[in-house]
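All protein chains but one are shown in place.
Chain IDs A, B and C follow the sequence of writing; residue 1 opens each chain.
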Amino acid sequence: MALKPSFSDEISNLLYAAHGNPINACIQCGTCSGTCPVANYMDQTPRRLIGMINADLKEDVLDCNTYWFCASCYHCTVRCPADIDIAGVMYAVKRYSIWNKTYSEDLVGPKFSEAFVKTIVRTGRSYEPILAPTYMFHFGPKDFFHEAVTASKMMLKGRIPVLPPRIKRLENFKNMIRKIIPLGESS
Amino acid sequence: MTDTKSPPIHEEKVGVYICHCGTNISKVVDVEGVAKWAENNPHVEISREYKFMCSSLGQELIEQDIKEKGLTKIVVASCSPHMHEGTFRTATENGGLNPFMFEMANIREHDSWITDDEEAATQKAKALVNAAIERVVHHQPLEEIPVEINPNTLIVGGGIAGITAALELANGGNHVYLVEREPSIGGHMAQLDKTFPTLDCSACILTPKMVDVDHHPNITLLTWSEVEKMDGYMGNFEVTVRKKARYVIEEHCTGCGICIEKCPFEVVDEVFEAGMGKRKVIYRPFPQAVPKYPVIDTENCVYFQKGTCKACQKFCPTEPNSIDFEQEDEILKLQVGNIILATGYELFDVKRIPQYGYGQLENVFTSLEFERMANAAGPTEGKIVLRDLKTAPEKVAIVHCVGSRDENYHKYCSKVCCMYSLKFAHLIHERLPDTEVYNCYIDMRTPGKGYEEFYDRLLKEGTNFIRGKVAEITDSARTEEEEGKLIVQVEDTLIGRQRRVPVDMVILSPAIEAQPDSKDISQLFKMGCDFDGFFIERHPKLDPIATMTEGIFIAGACQGPKDVPDTVAQGAAAASRVASLISLGTVMMEPIRASIDKDACSGCKICNNMCPYNAIEFIEEEGVSEVITALCQGCGTCVAACPSGVITGAHFTNVQILSQIEGLLWDMQDLEAVPAGKEK
Amino acid sequence: MKKYAYFPGCSLEKMASSYHKSALETTEVFDIELQELDDWNCCGATTYFHVDAILAHTLVARNLAMAEKEGLDLVAPCSACYKNAYFTNDYIKNDPDLKEHINFALEEDDLQFNAEIEVFHLIDIFANDVGPDLIKEKVNNPLKGLIIAPYYGCQIVRPRKNGEEVENPQFFEDIISAMGAEPAYFPERLRCCGGSLIMTNRVAALNMVRILLQSAEKNGAHVIATACPLCQVNLECYQEQVNEEFGTDFKLPILYFTQLLGLALGISPKKLGIGIELVSATPVFSKLLPKEAN
Partner (left out) sequence: MSDQFEPIIVGFLCNWCSYRAADLAGTARIKYAPNLRPIRVMCSGRVDPQFVLQALRSGADGVLIAGCHPGECHYVNGNIKALRRFLLLKKTLSQWGIEDERVQLLWASASEGIFLAEKVNKMTEEIRALGPLHWHDKVLGGNGAIPIPVKEV
């Protein structure tokens, strides 16, 4: 084996604990892409993404929006005839891209994920109002408007809490997380 | 362990022969040194080295020494026993000893060829030679087991495989029992319309063969029959067959068919017509059925269910009447020497893939349904129409690999479906020239004489090929164009885009599956079937016809998915294997078999279900187990399993192997405090 | 009486308070106690998995460990929470390394998880523990005349792989029939609603919502029943945006199956949180056939 793991090896390693076959078992049948409800919005279909990973086309893989557009619906995973957890692969590439900060600036997905995780790490619960401004900033003006309208309607119906909920044993909780990942200690 | 036939161990005179194999062995192993060293072993009478032991001069050396020096056992250290064990056994026999008084040490493949380290190779050679000497002194004379072959043959399954085998054997003058569980022979081929790639009409080429079977003096045809039990072994099987009651007396019936005409009740024919057509309650699966006698389906017969009707009997013109409502199943016992299994295949149940909509979306068909529809003798007289039996489809999608090449169902490729899917496309083009056909495939598998050319022809005929496995079939229209259609959703992988193709009809090409009862059948006939249920051949390349059980052969799709040409080839091959055994009359079987010392057997029965061939029987009266020698294949599993150590595996006895182990470790003994190697 | 540890998940706190209320009301009828986990934490929906798989599993495992401590199986009403809990449980069961790693972190909160419990979705409880027969028995206000589209969405059935259950489940339909209503033919019932995409790819998500609404409406559904707060919000709160984006005119109420079930069981709409929908459910109830007098 080569000294430096290839991109496809790296992604395979990130498929931590996932069930199913390694991604090189893909027979390029297209069941995943035929199934995917988002396929037509993606730069590359899920099948092509798997093919590109197997071909070690790291730049092209990270550049495309496919994995950020995956809705985690798992429909491809249950149908894949090669028993590959495609949705899991999408997560793995997301993680790879976040860790390596390789995602393109105009994508909302990674920003959203980071903001979301920060909130939870800070409070133990998710809280939409805090979250909203962080990612909404990355929306275009039209999208922002829509979000704001929907959110205020929900607020009127009492469906958005006013105060952020917190868990009780927050210190323990944070220590627990520290054991898994280094916290930016921004909290 | 008692040695009755051999001299006491200390009186054994072993001859040892170390081969140079030109320089193949001697280049690395100190052959002379080993030969000289071997003389030190107290059992050894003479130890020699020679350039080429397998040459006739080498063999003569052995023969001479046996005669002149009174050798009782022979060891040759040379190549693999898979190479020359037979040669040297013969030489041993020619010298006047039982051929099993011989042992071979493999110092070429396992030694001189795997290392350049002369010292290590020589040491290993000594170990191997010593092990052979220590083993051979415990060898017992064994006799090959002669078995007479009953010239009658049983063939199970009357598809094209069974028919071919039956005719081949019968034409050679041998008697055949052909057992088929349906009312007629013919199998799946009888259901097909045209056959790829030449598109001959299936019935036109099959019917004459079926008729030949019917009239052949050497064939006893037993349809509507099933094998219930098999006893015995190669050459002498006894098979119990249940001949189910037809309620039609074959001796009187002329096959006129008036009873069928007059029977007032119809049911859907799920078997022959694949649910596409109907049949009467008293029926023949199809007009050319062989034999011609009808059979009453008692589950649906009004007389059997309610006690009235008997229309068939009333109208039967024969004298005496051929309908007999009192008829009972017959149990037949057949004596045969060999058995050919040709039980064919079933189709994968496409309902297991709900996203393809079969059973819910009415115009989704299976391939077999389409075959019946395309067949001029079928329910629509060859017209290709939707379920309403009127409308011709304007667009048809054919879905490949349904349940094949899929870890969720069957991993294997079903081999015939690419070709018949192409055939379907062709039939549609031929009969409905304006209809668009879409073949959705993963890979187009067309290896075979004239097959790729057939694919090429379809490309030119204008079939739309979409490379992509169909994801789902739905009636959920999202656009006007999709309204009222079946939508096939698939990625066209060659352009990398998801497509939704609206069509009127979908044909699914399901996997070829082993018969659902193939496990039971394999147990009944004491042979193996693989994980998927297909029967296991003795060797995948060099012996695809034989099984691990002597005297039992397999042919056709029961061994794995295959098309008609391959099936016919296997049918004929199985027949020729059987024919050669019949012409030998008697065959010799290797004496490597297990036997149980009845006096010492504790009757624990542990060995009984250990044996993969069910060769061990428990004798209730005596409370002990016994090996049926003819069934035993000599694997030794029972020998290792018996807690009382009372099973002997001939030529691989415990004492032989234990002595071999010790001989092998001759150079390690002084490292140990307690000398091992005590007789057990 | 059966008792479960109940993990409401963040969205049930407010956004889906009606689901929370109706879940408690309806389970009570069948003598099932949902004991809310004390001090549960957010399981991260799908988002944690974008960042760190082990972190995600650990956060989920904290909740699981608390249920295990109580000796109870866990029930989650949100499909995303359920999926996370189910898989973390499943992975830890099968991967001793992961288990060790996670327990190393859980120590900080004096917890330990051995993966000895089972995880269920709220709807599993009604489909299996209760069962359609018992539901039918307890229904005193059958929803006659109402056509309900059962929306399964993704994660109740996937990525579990148990053959027909995954591609052709029937339990939701059975529950609807048991309420006395008619399950709508709803071919898109297993299709993703795009919930997690609404922030990242609005147009795709809205189109996915449109496809679902279109299919339900075309097949005559009066209301769509969901079993997940994210699906509910997506289908309901974005209906207006869908109408704007695609020029459609959808006004399909989206209710939790527990709300509909509650009505059939004769529980008052208010107790079930009916009335806080963005697409009013009131017109639906005019569809109900008058109750036969008996």
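Everything below uses one rule, namely that contacts are C-beta pairs under 8 Å (C-beta built on N, C-alpha and C of every residue); 3 or more make two chains touch, one makes a residue touch a chain.
As the structure is a prediction and not an experimental result, all values here were calculated from the model.
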{"item": "Visible chains in contact with the missing one", "value": "B"}
{"item": "Touch with the omitted chain, as defined above, among B:E12, B:E63, B:D111 or B:D406", "value": "B:D111"}
{"item": "Absent-chain contact - pick from B:V385, B:A569 or B:I661", "value": "B:I661"}
{"item": "Hidden-chain contact residue, picked from the options B:L57, B:A120 or B:C204", "value": "B:A120"}
{"item": "Absent-chain interface as seen on chain B, which is shown", "value": "80-82, 106, 108-111, 113-117, 119-121, 123-124, 127-128, 131, 528, 530-531, 548, 592, 606, 610, 612-613, 633-637, 639-641, 643, 649, 652, 654, 657-658, 660-662, 664-665, 668-669, 671-674, 676-677"}
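Definition applied: only the chains that are shown with their structure count from here on.
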{"item": "A-B compared against A-C, more contacting pairs", "value": "A-C"}
{"item": "Gap in Å, rounded to a whole number, between the CA centres of chain B and chain A", "value": "50"}
{"item": "Chain A and chain C, separation of their C-alpha mean positions in angstrom", "value": "22"}
{"item": "Multi-chain contact residues (two or more partners), chain C", "value": "161, 167, 211"}
{"item": "For chain A, residues contacting two or more additional chains", "value": "none"}
{"item": "Residues of chain A that touch chain C when the two form their complex", "value": "14, 16-17, 37-38, 41, 65, 68-69, 71-75, 77-78, 85, 87, 91-92, 94-95, 98, 107-110, 112-114, 116-117, 120, 124-128, 135, 139, 143, 146, 150, 153-154, 157-161, 165, 167-169, 172-173, 175-181"}
{"item": "Residues of chain C defined as touching chain B within the complex", "value": "161, 163-164, 167-168, 187-188, 211, 214-215, 218"}
{"item": "Partner chain A, residues of chain B touching it in the complex", "value": "355, 401, 405-408, 442, 467-472, 489-493, 496-498"}
